[in-house]
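A single protein chain has been removed from this complex, and every other one stays in its place.
When the chains are written out, they are named A and B in that same order, and each has its own residue count from 1.
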Amino acid sequence: MFLKKSMIRFLTKFSVVFASLFLLSSNLALAAWGLNMTQGVTPISQDVYNMHMTSLYVVTIIGILVFSVMFWSIFQHRKSKGVKPAKFSHSTTVEIIWTLIPFAIIVALAIPATKLLARMDDTSKSEITIKATGYQWKWKYDYIDEDITIYSNLAADSVDASQKNSGIDPKTADNYLRNTDTALVLPVGKKIRIMTTASDVIHAWWVPDLGWKRDAIPGFINDNWTVINKEGVYRGQCAEICGKGHGYMPIVVKAVPEKEYTAWVQETKVALNSKQDSGDKVLSMDDLKSKGAAVFKANCQACHQANGQGIKGVFPAIDGSPLANLKENIPAHIHQVIYGKGIMPAFGEQLSDTDIASVITFTRNNWGNKTGDIIQPKDVLASRKK
Amino acid sequence: MSKKKFDDSDSELKKRNQRLAILLGFIAISFYVGFILSNIK
Partner (left out) sequence: MYLVFSLIMFFIGGSMAMIIRAELFQPGLQFVDPQFYNSMVTVHALVMIFGAVMPAGVGLANWMIPIMIGAPDMALPRMNNMSFWIMPFAFALLLSTLFMDGGGPAGGWTMYPPLVLQTGKAFPFLIFAVHFLGISSIMGAINIIATVFNMRAPGMTLMRMPLFVWTWVITAFLLIASLPVLAGAVTMLLTDKYFGTSFFSAAGGGDPVLFQHIFWFFGHPEVYILALPAFGIISQIIPTFARKPLFGYASMVYATASIAILSFFVWAHHMFTVGLPINGELFFMYATMLIAVPTGVKVFNWIATMWKGAMTFEAPMLFALAFVVLFTIGGFSGLMLGITPVDFQYHDTYFVVAHFHYVLLTGAIFALMASAYYWLPKWTGNMYDEKLGKIHFWASAISANVLFFPQHFLGLAGMPRRIPDYSVQFADFNMISSLGGFAYGISQLLFVYIVVKCVLGGKKATGQVWDGARGLEWTLSSPPPYHSFSKPPKVTKALMEY
C-alpha cells in the first residue's frame, strides 16, 4: 500500500495540465493575459466566444469525468495492491450507453452551432461594401460605393525591426508586426459587407475581434459581414501561408463614429486625386532617391532584399543586373515595374507615377548600381500610355 | 480460407497472393487515373 514516486509525478503533471485547463475556462481577467479567445466587438464575435466557451466547458467536464475514472482505476486496480484481475470482457448494455451519450452531447452542441452559422452566412441588408484583396504581401481595400482604393503595408518601424538580426528590439516598434501604414477605416454601428479575394496566391483575412476569418482566393470572391459596436483599433494578420512575407501582412481596422468616417472618406478622395496629378512634376535626384528608398522598403524589399541581391533561384538581384544598369533598358525597367513579370506583381495600379519614378531612380543609383539615370514621373506616365 | 501448411514453394498460395496484389494495385491505379480524368475540363 504505497504510492510509487512515479505515480505521484504523473498525478502532479496531470493536475498541472488540468489546472491550466481550468484557468482557461475561468475567463476572470485572464483574457488580458492572452490566454483565451477574444470576446470581440461585434454581436457575432460575442456569439462565437460563447459557443467556444460552451464547447470548452463540455469537453472539460467530460475530460474530468473520464480521467477521474481512469485514475481511480490506475490507483486502485494495481497489481502491487494484490488485486486479482477480473475476467469480464464486454457488456453490450454499457457499450450501447456510451455510444448514445456522446451522440446526444454532439447533437446538443450542433444545434446552436447550426443557428450561429446561419446568422453568420446572411450578408443581406449591408450598408457599406468593402473589397479586401490580398497581394504578396499587402492588402488592398476598395470602398466599392465611394470609389476609394487604399493599400495597406506593414508599418515602416516593424519592417526595420523585423530584418534578420536587425539589432532593434521588437518591443520598440509600435505594435510590432501588427501595424500598417494605412488602416481600413470603418464606421461603427453599420452593417458592413467585406468581400475577400486575392490577386496572386491564397491569403486569409482575419481580425480576431470581428469573430471570423475568411480565405482570400484568386478568382473567387467570398462574402462576409460585420457590425462593429465599439470604436477602436482592431488588429489581425494574414492567416494562410502565402510565401515568405506571410508573417508580415497585418490588418488594422480603425472603427470610428459615422461622422468621422464621412469626413475621412472626403479627405481620402481629395488626397487620392492630388496624388494622380503629380505626373508633370520634375524632381531632383536627391528627392527621388529618398522617396524611392521608402517605396522600395514598403514594396520591393521583401523579395529583392535590402541589399538588392534578391534570393538566388527565386528573386533576381537588382544590384548589378543589366535591367537596372544599361541605358537602353530604361523603358523595359519602367515597363516591368508597371506591368510586372512572372511572379513579380504589376505595381502600376498600386503606385503613383512619382512613386514608380522614384523607386526606379533609387534602384539605378544604389548599391553597386551607379548609372546616374534620373527617371521623372512623366517618363512613367509615357510608358503607361503606350 | 486459411492454409494448413506453409512452404516456401507453395505455388498455389503464391499465386493467390499475386492475384490479390495485382487486383489491389489495379484498383489503386484506376483511382489515380480516374481522378485525373474526371477533373479534365
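Following the convention adopted for this analysis, contacts are C-beta pairs under 8 Å (C-beta built on N, C-alpha and C of every residue); 3 or more make two chains touch, one makes a residue touch a chain.
Small disclaimer: the values here were computed from a predicted structure and weren't measured.
When the full complex is taken into account, the listed residue touching the unshown chain is A:L109, out of A:L109, A:I128 or A:A156. The missing chain lies against chain A, touching residues 4, 6-7, 9-10, 13-14, 16-17, 20, 24, 34-38, 47-48, 51-52, 55-56, 59, 62-63, 66-67, 69-70, 73-74, 77-80, 83-91, 94-95, 98-99, 102-103, 106, 109-110, 113-114, 116-118, 120-121, 161-166, 168-171, 175-178, 200-202, 204, 206, 208, 211-215, 217-220, 222-223, 236-248, 311-314, 343. Although one chain is not shown, part of chain B still touches it, namely residues 1-6, 8, 13, 16-18, 20-21, 24-25, 27-29, 31-33, 35-36, 39-41.
Assume only the chains that are shown with their structure count from here on.
Chain A and chain B have Cα centroids lying 48 Å from one another.
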